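All protein chains of the complex are present and in place, except for one that has been dropped.
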Amino acid sequence: MADLAKAGDTILLLSQDGKRFMIRLEVGKEFHSHRGKISHDALIDQPLGHRVISHLGHSFFALKPSAHDLIMHARRRTQIVYPKESGYILLKMNIVSGARVIEAGTGSGALTIALALGVSPGGRVYSYEERADMQALADRNLLQVRLREVVELKQRDIAQGFDETEVDALFLDVREPHQYLEQARRALKAGGFFGAVVPTTNQAAALLAGLEREAFVDVEVCEILLRPYKTVPQRLRPVDRMVAHTGYLLFARPIAGD
Amino acid sequence: MADLAKAGDTILLLSQDGKRFMIRLEVGKEFHSHRGKISHDALIDQPLGHRVISHLGHSFFALKPSAHDLIMHARRRTQIVYPKESGYILLKMNIVSGARVIEAGTGSGALTIALALGVSPGGRVYSYEERADMQALADRNLLQVRLREVVELKQRDIAQGFDETEVDALFLDVREPHQYLEQARRALKAGGFFGAVVPTTNQAAALLAGLEREAFVDVEVCEILLRPYKTVPQRLRPVDRMVAHTGYLLFARPIAGD
Amino acid sequence: MADLAKAGDTILLLSQDGKRFMIRLEVGKEFHSHRGKISHDALIDQPLGHRVISHLGHSFFALKPSAHDLIMHARRRTQIVYPKESGYILLKMNIVSGARVIEAGTGSGALTIALALGVSPGGRVYSYEERADMQALADRNLLQVRLREVVELKQRDIAQGFDETEVDALFLDVREPHQYLEQARRALKAGGFFGAVVPTTNQAAALLAGLEREAFVDVEVCEILLRPYKTVPQRLRPVDRMVAHTGYLLFARPIAGD
Partner (left out) sequence: MADLAKAGDTILLLSQDGKRFMIRLEVGKEFHSHRGKISHDALIDQPLGHRVISHLGHSFFALKPSAHDLIMHARRRTQIVYPKESGYILLKMNIVSGARVIEAGTGSGALTIALALGVSPGGRVYSYEERADMQALADRNLLQVRLREVVELKQRDIAQGFDETEVDALFLDVREPHQYLEQARRALKAGGFFGAVVPTTNQAAALLAGLEREAFVDVEVCEILLRPYKTVPQRLRPVDRMVAHTGYLLFARPIAGD
């Protein structure tokens, strides 16, 4: 059965020339762009995956957004963790259905979306953030993608520690992750999955030193580069410019009672 | 509660110097390595995340394997899709709990593991493979990681088409993916998620031409590079050599009735 | 002895915040920027490598430009060959003092500058270009950097062949380099150095097929990526965005009498 677009759904409208619009369908509303208007009512209760025509005669494609779309189109006020990293984090930290995962800081909630999808159904994401405004933004982003109920948003300085214990995985995207390794260890299961992202080599080195000091094992550091290509078959080549850096990923496992 | 290792579980034994051993726990068996023996019975019904000592006095860490570990340690006789790609595929093709996904070919089953984790619980992976020996290998790999029941393995030349219709996503890892776009379109939902990986630029160009011809939209091509770093904090630097290439990833969406 | 700036020299003025200005010194002229004016007369016959102060009190550094600066600041109306590639080309194609080298097309003359520096003194660059306007631009760029006399600029469709024979090296930066391999072979010494740059994989594949057909040996293809870092010591990290692609480099050697 084709997916039907429902009122309240967020869908992706893709213009013929590749512009992407994420819109939340509401009865009686209209989508406006340079390529014309489309009434939401013409989309609601209709199958996705079809062409729709604006009042100016331009084609759009109404599509179900992917997890990638949801993450990339979340409103952001911070550097986010991109899908090239969050997809890898899911597999590396075993973020599977039913898992209990801590994340700090919440930021705009981009990684939170990926984690919430990964632990669904049956799992839970505990997401810590110090700043109220960021938390409010993430709250809204999670509501928008209907993952809000999977996540507990907590406003807290994590220096005070985490409420949860025996979590399966814990990910730090904070300025000085090496300062919170004791707190992380207390929250994680023995042998749980620890991960972090840091933008600078200095932070990566400091975190590595901390992981060594705290006797984490299976320590790994990497960076992931995504290089997009132009899609003209007769002229296949990478695009001119790409993201050169988002961050260094670190992974490790705490060992009990050492 | 700490995870307990059970008989029949596959666990990761990590030596102090970073060697990784995946072993399936069986009552009465022994693990052997250059660093000494460990009786499986000393591990069964014990919490994971602990240090164990071999009869030669060497330390090992008994850990729950991650999805990444399961994928990388699956027995292989083919080039596999690595976690750096499969994690991205999960988000890009919306492989979430409950999804119905077709994959061809099965190969060693490395991507199958990632897809099966992604659709669990409630979803299903239909994995097509022409060669009986490859299918048998994938069968064994899926059993080993306890994902066999999520997957239907089918031995078939996909030129004949797929049995399923209205699937959410379909991924091709076959020699000439551009030859199977009609079959893919018939199996996929309108607006479903199509993906493929090809090793050469010539295949990527041929597939792009096919996607254009078949009026798929939202076409993207990329490659993903993972660059590992050495983990010495005082001497942080990339490793000397890395994987330069696994493949080009292509993504697209079929549109109904065009 | 410190380098003295002379009237007619092109020098690099570097502002305190890293803006780069290439100026040609002329008696009585003034340099203008947001950070104030500097009279050329205050620079002429003065040692380079010194700080100069604008009339608004801002610091600038007067420096001798490097070959890299000359190439990057040449006026351009085309995609140029960047120093990350041209430096490699110099070593790979043995562009040393005294060498005779053919290049086509001239384009904006960026690679011409690198080649002219490489063959100096005693060598010669024969640079072919079909378009008069591009040739005029390159002419001006070469004059500006005082390498004009090393280069013979020729306006010509290279399908008609090259005037020179027995050249040491020949580099093609044209749309369809695989169409000119016979002409290249006739111009090159037996065992000479052939090179080319192409933006697309399709062109690279076509050129490889041509080189195979024409029995060139020692064929190599590569791409070179330069990843710049931010220079804050406490926050060392790559820049946010980088050039993802300039082109594929191909190298080969023609064999006599096969």
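General remarks:
The letters A, B and C name the chains in turn, as written, and every chain counts its residues from 1.
Heads up, the rule we're going with is that contacts are C-beta pairs under 8 Å (C-beta built on N, C-alpha and C of every residue); 3 or more make two chains touch, one makes a residue touch a chain.
These numbers come from a predicted model, not from an experiment.
The chain not displayed here makes contact, within the full complex, with A, B, C. Among C:74, C:125 or C:204, only C:204 touches the chain left out of the display. Residues touching the missing chain, restricted to chain A, are 201-202, 204-205 (touch as defined at the top). Taking the complete complex into account, residues 1-3, 14, 18, 47-51, 61-68, 71, 83-84, 86-94, 96-97, 114, 117, 120-122, 166, 189-193, 201, 204-206, 208-209, 212, 217-234, 236, 248, 253-258 of chain C touch the chain not shown. Within the complete assembly, residues 199-202, 227-228, 234-245 of chain B touch the chain that is not shown.
Keep in mind that, in the parts below, only the chains that are shown with their structure count from here on.
The rotation relating chain B to chain C, fitted on Cα atoms, amounts to 180°, rounded to the nearest 5.
Mean C-alpha positions place chain B and chain C at a centre distance of 46 Å.
Centre-to-centre separation of chain A and chain B, using mean CA positions: 21 Å.
Contacts with at least two other chains are made by residues 201-202 of chain C.
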